[in-house]
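Missing here is one protein chain; the remaining ones are kept as they sit in the complex.
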Amino acid sequence: MINVEKFIRPETIGAAVSLLKAPDCIVLAGGTGVTLSRDPNVRTVIDLSDLQELKSIDITDERIRLGAMVTMTQLRRASGLPAALVTAARAIGSTPLRNVITVGGELARGVYWNDLPVALLAMDAVVEIASEAGVEKLPIAAFLAEHPKKTLAGGKLITAVEIERRFTHVGYLKFARTEVDYAICNLACGLRVEDGVIREARVAVGAIVPLARRIPEAEQSLVGTAPGEEAFVRAAKALVEAIEPRPDFRVSREYQRQLMESLTRRVLEAASQSEQ
Amino acid sequence: MTNTFSQVGTNVRKVDGMALATGGSLFVADLAPENALCGMILTSPHAHARILRMDISKAEALDGVFAVLYHGNVPRILHTTAGQGFPEPSPYDTVMFDNKVRYVGDRVAAVAAETPEIAARALSLIEVEYEILEPVFDPVKALQPGAPVIHDEPDAHVIIPVAYDKDRNLAAFVETAVGDVDGTLARCDIVVSGTYTTQYAQHCPIEPHITLCELDPYGRVRITSSTQVPWHVRRIVAQCCEIPVRRIRVIKPRIGGGFGAKQEVLIEDVCTMLCLRSGQPVLMEYSRKDEFVSSRTRHPSVCTTTLGFTKDGKIQAIRMHMVLNTGAYGSHALTVGSNCGSKVLPMYPCEHIEFKMEGAYTNLPVGGAYRGYGATQAVFSVECLIDEVAAKLGRDPLELRVQNHIRSGMGSPIFKALGEGTEGVEMTIGSCGLPECISLGAEAIEWKKPRASSGRKARGVGMAILMQGSSIPHVDMGAATIKLNEDGSFNLLMGATDLGTGSDTVLSQIAAEEIGVDTAMMIPLSSDTDVTPFDVGAYASSTTYLSGGAVKKAALLIRHQILEVAAEMLRCEQDKLSIEAGRILGGAKVITVSDVALHSLYSHNQKQIMASASHITEKSPPPFAAHFVDVEVDLDTGFVKLLKYVSAVDCGTTIHPKLAEGQTEGATMNGISFALTEEYLFNEKGRMLNPSFGHYKIFTTTDMPEMVTIMVPTYETTGPYGAKSVSEISINGALPAISNAIFNACGVRMMHGPFTPERVARALREKA
Partner (left out) sequence: MIPIELDINGQTIEMEVAPDLTLLDLLRAVGVVSVKKGCGEGDCGACGVLLDGVYVKSCLILAAQASGRSVETVESLGNVEHPHPLQTAFVDAGAVQCGFCIPSMLLAAKSLIEDHPEPTVEQIREGLDGNLCRCTGYVKQIEAVQTAAAVMKEEDHD
């Protein structure tokens, strides 16, 4: 914020995306990731707090739509959301942080400890992005294929996240040193189980990798199997083999692997016991 | 002994509570005038380096900069920063700015500028050429021949006759022995031994160190500081800035916690020098990072302890070899180290004891005073080894402790052998509620109930028993002055330093009790070196036992003066009269203290009823405690969850029960996160990697277990209204109790703090 000269509160999404084309601007949603920034290249702050259309929550039996400015606290208050999503929102920070951290912010920040993207990946969420060219809907795995800074460069604004209730069993788990802490490892899974067989699986991991992502090796190992210890142990092993943990000054690589293995099994077990 | 008191032992409203809760109380940052300059320190990026060349000219030339200090323009006065009585038992190994840096975060220079931005810019303009030297980070290695010498300056020295060998990086050394430990161990049926370590930790007061320095119109310096030791600040600032004590006034306003970190003259010298040089008020505040890196810490420790028992469960011998990592400077090294022995070894009386303590310099952050003060480090090994003995004997570890612990009427050769730089003081235990602490605590945790482990979670219980001290006898002194006002109220002027502990309240209760009035009639004013009489400050668990003694003495003198005037007014013998609830009883009619005040101030033989008293203590009666914890260990992740923690404490009389409980709960919680989550992580160059609450974890409300606090009343005849101390003891229990509980749950012995999930997981794997 040290070289910021302008502070603008656009009143429409159209105005916002126009302003966001400039490379020296930054989006202010909740602000927790931005207020303390010492990036000297940022000259303009675009404060989204007047954009009421970004604050809505729509929940039906089939789908969920969360506006980008919905806070974690508001998410938790909404009824009818998948438990894993609520658990992920609860896992973030502390009360005053949850009161301002937004869905859009969690997606756009792109730091290793973000919790919400991990859960959204396991639910095949779709990210709605507005720009002067119009509105596009990007599956979250594609959104996170690159760092969000890149994906959103040049005048793009996350406006909402949509989730279709495709998975019958979803789970989320965060491991850290204390309750209010940056994740050491967070995991989410989504299973579509039909006739006692896993037809589709999503397994996503965060914190052990620089940017939340799905692990196709673990997912493939689950498809066509019956949910149970054998399948989960195999999936956990596949996950561990597929990931090169990022260096974390808090824990050793060996422990990261140990955690991934046991926590993957745990999140799958927890998911299999909860019907959505 | 049953005692009924009217003020003591009640939960009177804390005198400063509502002012704090309504936001009206002012802390140092709230008192800074608008025109105060910002003082900021340039710190070293290197763990060990000589400063070959410095150029401050660009910084000085910067607009808005009013003073720049470095080794070339301040007096070189060797001193200790330790807030201790003179002559201090800590080495004089520190100067305001040196031409050498000894840890990442060490002082290099300081500026005073109009704004924090200008100050930061000025610091970046100071040119420093370093010659990087090889550092040493391990205290055991630092003591070995060939290790880099950290204090190679010729003038560092000790001022009292204690061992000090800076060429060997030996900052402190103490040893004592009684009986024949080797011979006895050879004859013991059970001998257990282990090397236990504790880690770096910080006090984490929510208000970091902060000082304001201003010049008054008379050229005197007024220091308003977040300090536990105003008089030591005054003396040491005078020493370092080469100005007489009479030119300095130190005031402690409201402060946001200390826990020992502020028993130190940390930044007041620099702040004063900046103020003198610039001629302007200077506010110097530590950032949270500074607080972690450049203030004070708990001395990390490496402790090898051996216990010898006979098979009937009787302890025969103890040997303890404690190596403390004192960091780059030796503040508190000798005294913390001595307390490792003096506050721990007497718990299990036996005739054969050996204690050796070495404090080693290393190129790491500096150890200082931290609640527990050596007992925290030392009790870890002893209490874990007791459990090991119990396991070997097939005995309940609780029963083994009951069989062996010290009791009323017993003594220990350690009390006399280990003082704080000087000889200690012989002592026989007076009050001792430890047996009750143990039995009540055991009941509260349901000690005998079998814990069922389920699935991948193992359950267990553990305990530890503790003792501490109350004041430093014959060494520390506190004083108080009381004067009477027209309406029967009293100004209570105390040196004693309230850092949130509630001493203003507790001491008001003691004074009120002694005089015979309601606590609400006391107007406490503390810790202003111009106005209140001397007190060493808030440390060594002294405030109730020592400062309370001074207050009680002064209050007694006041009572006599009131009764003398009342006798004159009532025309009767003084010894017929007494004061109760502000009324003088026993005369022909009832008069009030206020009547006496008005009479003495205005009517006849006019005088101000006032009295001062000083107090030193003759002994350091230990509070006792028994801690119990119920844990659940996750066998996959190693995560240790505390289900319930019981702290049962004997502190003599609880002058204010809720404040005593509050001390216990705060200390216990601190001890718990010290045991499980708090640690400094360093890179290979000695730089701390986690200097923020984001990565240095202390417990929040969602981490805490169910906490049970049991105060066990006893009556210590040598303490004011039977009181001992309570503030430190409960920080020491969690580390050993949790280690014992983890062992009980899953058979792994955690010997190195903190018990992070990774360490527990590794121990589980190694056991399998």
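Some points to look at:
Order of writing sets the chain letters: A and B. Residues in each chain are counted from 1.
The rule is short, and it goes like this: contacts are C-beta pairs under 8 Å (C-beta built on N, C-alpha and C of every residue); 3 or more make two chains touch, one makes a residue touch a chain.
Note that this is a predicted model, so its numbers are computed, not measured.
Considering the entire complex, the omitted chain makes contact with A, B. Remark: the omitted chain is touched by one listed residue; of B:9, B:397 or B:500 this is B:500.
Screening B:669, B:688 or B:761 for touch with the missing chain picks out B:669.
The missing chain, though absent from the display, is touched by one residue of A:1, A:209 or A:223; that residue is A:1. Only one of A:94, A:220 or A:252 touches the absent chain when the whole complex is considered: A:94. In the complete complex, the residue from B:48, B:151, B:166 or B:203 that touches the missing chain is B:203. Residue-level contact of subunit B with the missing chain is found at 11, 13-14, 16-27, 29-30, 203-208, 254-257, 259, 287-288, 499-502, 658-659, 661-662, 665-670, 692-694, 698, 700-702, 704, 707, 709.
In the full complex, subunit A touches the hidden chain at residues 1-2, 4-7, 28, 31-32, 35-36, 45, 47, 49, 73, 93-97, 99-100, 179-180.
By definition in this document, only the chains that are shown with their structure count from here on.
Centre-to-centre spacing of subunit A and subunit B amounts to 44 Å, using the average Cα coordinate of each chain. The residues of subunit B lying in touch with subunit A in their complex are 636-637, 639, 677, 681, 683, 689-690, 694-695, 697, 699-700, 702-703, 756-758, 761-762. On the side of subunit A, the complex with subunit B involves touching residues 94, 175, 177-182, 249-252, 255, 258-259, 262-263, 266.
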